[in-house]
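Every protein chain but one is kept in place in this view of the complex.
This part shows subunit A:
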Amino acid sequence: MTATYERVVYKNPSEHHYMKVCLEFQEHSTGLTAAQFKQLLVLALKDLFGEVGAALPLDVLTYEEKSLSAILRIGSSGLAKLWSSLTLLGSYKGKKCAFRVIQVSPFLLALSGNSRELVLD
């Protein structure tokens, strides 16, 4: 007697992508509030991709003012646009800065552990 097998495959491409980023200024003493940080991101998108880019559904989930690091959420279709505009952002209000992208993942849980910073005893 042959058993019939049924294979169910769920294709759920994640709607959002999560990025862990860190902002580095040339003068390390510069501080930014959360609102200013978001404005900086939108400004970067607007510069490279115009009004359409600036209107992408972007969220800052967490922000640490001391280390200037944040976790961002963007719709999956806008990941390439966001990442490229972060790469090309050179300065904020005349001060030179650069974005360091630490981790990118379609799942938020994956950002809790970073295998690059794993220390093996």
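Simple rule for what comes next: a contact is a pair of C-beta atoms (placed from the backbone, for glycine too) under 8 Å apart; a residue touches a chain by one contact, two chains touch by 3 or more; residues count from 1.
Definition applied: contacts and distances are computed from a predicted model.
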From "Ribonuclease P/MRP protein subunit POP5", "GINS complex subunit 1", "Glutathione S-transferase omega" or "Glycerol-3-phosphate acyltransferase 3", the hidden chain's UniProt protein name: "Ribonuclease P/MRP protein subunit POP5"
Sole residue of A:6, A:51 or A:117 that reaches the chain not shown, by the stated touch rule: A:51
Contact footprint on subunit A, counting only the chain that is left out: 45-53
